[in-house]
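The complex is shown incomplete by one protein chain, all other protein chains being positioned as in the whole.
After this line comes subunit A, so read on.
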Amino acid sequence: MVEVEAPAADRVDSGSPLPRGNGFGPWFVALLRRAWRQLTSMRTALVLLFLLAVAAIPGSLLPQRSIKIEDVNAYLRKNPDLGRTLDRFYLFDVFSSPWFSAIYLLLFVSLVGCLVPRLRTHVTALLRQPPDAPARLNRMPAYAEGQAREEDLPKLAALLRKRRFRVAVRGTTVSAEKGYLKETGNLLFHFSLLALLVSVAVSHWYGWHGSRNIVAGPDGRFCNTLQQYDDYGLGARVGAGDLPPFCMQLDRFETTYTANGQPTMFRAYVRYSDGRGAADKTTEIEVNHPLRVGGAGVYLLGRGYAPIIRYTDRFGKSQTSIQPFIPNDDRMTSSGVATFPDANVDPATRKQDPNDQIGFQGLYLPTMSSHDLTMAQSLHPDERNPRLLLVAYRGNLGMDAGLAQSVFTLDQSRINSGKLQKFDTTKALKPGEAWPLPDGSKVEFLGTRAFATMTVRHDPGEMYALGAAVCLLVGLLMSLWGKRRRIWLRVDGDRVEAGGLPRTDYSGFQAEFDEIVQAARKEGTFR
């Protein structure tokens, strides 16, 4: 609380001694009361604030599941023992960990315990008249005296009222107080923090999100159902049926670059239907310009190339794979796979040898160096000299086992164990080029399509959070820049005394007080 006066709770730090010999009941009540006082004291709140700050640090240094689960898995693979220990203490889920939650919940309980009495006090102060003058005004930090008549008392009161003081006249005394907004702002700020916490909880319970790589073209059309997402998260109170129905398709993707290959603009041209049966609408999605549809936002978060790879097996049957390749660097060196688990079905028996499946591990370079052909890195993110580097594998891809598999690499353990065997040497293909394989099959690189990584998010708490944040800022400004002060005037015969008390740290108070006395002198009510 930004105020000089300590809240009542802060003045009593350890409380009265616990009663003895009166039985368990009163002792327990006293203990509880003392614990509550401790918890709601400013000192405890400060300690909790610092604990909160310290507790947030590991969340910024260690990879977090909520941000990038791949990094967490990579970390666990690299340091299995340390990783397991860290994981036991929720260090990869810091911001949803019990200890982090415990700190902020205790902090908020302490806050409520402090705020409720202060709210009560403030409401009482707002309803009450400014308090009567102290007996000796000359003890006040600001003081002036002069001559006045009792009839001028209303004029003096009016002078203060004009300066937006709240004024009470009791007999021959004028009490005035100003700056109630400071405490109002203070309370507003702290209650906004509570509101912010509630909005975050609403987001957590009722929000959902999912993301997916959408390949350009009608066959890449995507509809808003859980099955179609590459990954997703649903709030605790959201079911799969709560997702609004809409579909979307990427028509074209545009990127512009500077001469040295730094991208300057990404734009996805999409068409979408909002699920109400109307015809498709077209629009553009850019970074920083999401599309809002069905109460959700559709965000463009990434892009890349999906090579079109056609494989014709030794029986002459063709299949095409258009899978996104994941960019490894900012020059779009991308890696991915093309898998043909249904290849080599014998047309005579209509049966497939399960060890006759075909997979390609690929590396796509939008701009390959024309001098150094061994360099497996793209020189430019745009397609200036595209090459697709393929390694062909034959064997059992293991896709029927039902285990989750990366869609960007072949299963390395299968390659190591010999279940998947290399066919031939690595081959670099230009668009349109074909590569005949030793068993009489062939693979063709037909070109690429763009894909866009889209994330869809619905967050019902965000507007409440924004409202809370705005209130928080307003309250903060009011409480930091407001100044609570009191001024009293007392007429005694033909003498008048004025006393002033700044109730908060306010160095300009003397000047304000002097100005008011001067104004009264000018009016002739204070001589």
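Just so it is clear, a residue touches a chain if its C-beta (ideal position, glycine included) is under 8 Å from a C-beta of that chain, and two chains touch if they have at least 3 such contacts; residues count from 1.
FYI, contacts and distances are computed from a predicted model.
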Subject >> From "Acetyl-coenzyme A carboxylase carboxyl transferase subunit beta", "Phospholipid ABC transporter ATP-binding protein MlaF", "Sulfate transport system permease protein CysT" or "C-type cytochrome biogenesis protein CcsB", the hidden chain's UniProt protein name >> reply: "C-type cytochrome biogenesis protein CcsB"
Original post:
Of A:His209, A:Arg394, A:Arg449 or A:Arg503, which one is in contact with the hidden chain?
Top reply: A:His209
Original post:
Among A:Arg34, A:Arg331, A:Lys442 or A:Arg457, which residue is in contact with the omitted chain in the full complex?
Top reply: A:Arg457
Subject >> Contact with the hidden chain (one of A:Thr124, A:Gln227, A:Gln262 or A:Ser370) >> reply: A:Gln262
**OP:** Provide the residue numbers of subunit A that touch the chain removed from this figure.
**Re:** 1-4, 6, 10, 13, 42-43, 45-46, 49-50, 52-53, 56-57, 59-61, 64, 66-67, 94-95, 145, 200, 209, 258, 262-266, 286-290, 297, 299, 301, 455, 457, 459, 462, 465-466, 469-470, 472-473, 476-477, 480-481, 505, 507, 510
